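Of the protein chains in this complex, all but one are displayed in their positions.
First chain written, first letter: the chains are A and B, and each begins at residue 1.
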Amino acid sequence: MNAIRRLLICSVLLAACGAGMPSAAQEEFIVVASTTSTQNSGLFGYMLPKFTAKTGIQVRVVAQGTGQALATGRRGDADVVFVHDELAEAKFIKGGFGVGRKDVMYNDFVLIGPKGDPAQVAGGKDIVAALKKVHAVKAPFVSRGDKSGTNAAELRLWKVAGIDPVTGRGAWYRETGSGMGPSLNTASAMDAYIFSDRGTWLNFKNRGDLTVLVEGDGRLFNQYGVMLVNPAKHPHVKRDLGQAFIDWLVSDEGQKTIASYKVGGEPLFFPNANGG
Amino acid sequence: MRAPTSLLPLRLENVRFEAGGRRIIDGISLEIGHGGRTVILGPNGAGKSVLLRLCHGLLAPSAGRVTWNLQQPSNGRHRQAMVFQRPVMLRRSALANVAYGLKLAGIGAREDHARASKALAAVGLEHLAGRSARVLSGGEQQRVALARAWALEPEVLFLDEPTANLDPAATREVEAAIAAIGDAGTKIIMVTHDLGEAKRLADEIIFIHEGRVLERAGAERFFSAPTSREAAVFINGELL
Partner (left out) sequence: MGTIGPAVSQAAVMIAGLDPQLVRIVALSLGVSLSAVLIATLVGMPIGASIAVARFPGRQATIVLLNALLGLPAVGVGLLVYLLLSRAGPLGEFGILFTPAAMVVAQAILVAPIIAAFSRQAVEDAWREYREQLDSLGAGPFQAALTLLWDCRFSLLTTVLAGFGRAVAEVGTVMIVGGNIDGVTRVMTTAIALETSKGDLPLALGLGIILMGLVLALNATAHAVTEFAKRHYG
């Protein structure tokens, strides 16, 4: 029975060590709910160390779809929300969940598809015309279907094209219900068309036979905004630290940092905090 | 007036025990007092082991009463102990097995060790004290079980066919240990179906058959002149 007592004591000690793990980093931190596109593009990995070096504030990014990121903010589980769906963001602010929204940067969406291009859309600039062609030949199309910012932008464009792929969907329109990366993996495996943000695409390695077919349409513009979770609603929000992060993002230094992030020589995001 | 200090005598009043619709013990009344080694003898299936468990309190009678002279402390039965046909060895050393019983009896930890060592020595196993109990031979395990029971310094020790699974050499050692425990003042109540063992150990025989006591007598008288037909047949080595 002595042995059991010894075992118990060891367990308790070990559990205590385990519980102590998170406090290993003693620095101040904020939680930022953001999107998979910013995370997967590698921007955070490039940009955050510079911010932390300057301010000593650690930024903990929880990467989710825009819809989920806003929900996280709404529940008060993040200090700052950094997403890309202007309509949803406006609703968030209007509901009193966020304050002080600022434009930070934009990138663009692209239509990706197989090099064989059964819908013959390659080289075109008109995204709406391209979607119509894809629909006309019922070429396989993968959608995220996860209420993310990218998903919302895609659905708006289908609406402009006068097509309702979700209710009228046939076998050609597949909703994965997952993030950008997993959806790209699916599209790559089935040689489907897919609507993606450029950043994730440029960082995506499992491309298979996929390539960018349509880009440069003004309607493919993808604006990112940042806002503080409303401290009046959630008093524990780290107002000062969160505001410091937001201020840095829109400062000259932050904007230059965003502009200087490149993959394969290509910039991924274009700062426009000051109406850029 | 002096309060009684002895557990004995043990009294059974018209005890019945039924299981699965079968009557295994069929109205036994007995009084077992101090002194000597009492052997409960009978053929297989006579109800001997059940009777022993009823006495020890592992089973509750379906009817009738089992009482001791002294009210048992409610938190245990430390003044009686039992050794089973198959020794149950805990997965720890021989010494720790003996000490385990003492710990349950609430005997101080320092005393445990000394008493456990003494008990092991008494059954001739002090050299195996540190050995894992479960890797000992059957005879050695049974002697550890005896030591575990003996260390409690019980007033009464029940034994249920303690040598049934052992070879002759181990049987001899276990029987010697039982005799020594009895000689040291512990009342021995043992079940066996082995005539030879009964002859070697018993001062008194209680012969039971089909859940009833057919005969009770001093060992010598029982073996030389049994009064019941069944006992005579059994002593002759014939099937009952």
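One rule holds for everything that comes next: a residue touches a chain if its C-beta (ideal position, glycine included) is under 8 Å from a C-beta of that chain, and two chains touch if they have at least 3 such contacts.
Source: prediction; values computed, not measured.
Looking at the complex as a whole, the chain kept out of the display touches A, B. When the omitted chain is restored, the residue from B:19, B:58 or B:225 that touches it is B:58.
Residue A:181 is the one among A:165, A:181, A:225 or A:271 that touches the chain missing from this view.
Contact with the undisplayed chain is limited, among B:100, B:150, B:207 or B:222, to B:100.
The chain not shown here touches chain B at positions 53, 56, 58, 75-78, 81-82, 84, 88-92, 100-101, 104-105, 132-135, 148. Annotation for chain A: contacts to the undisplayed chain at residues 1, 3-4, 8, 11-12, 14-15, 17-19, 21-22, 25, 31, 36, 39-40, 44-45, 60-63, 74-77, 179-182, 184-185, 188, 200, 203-207, 234, 236.
Heads up, the rule we're going with is that only the chains that are shown with their structure count from here on.
Chain centres here are Cα means. That of chain A falls 77 Å from that of chain B.
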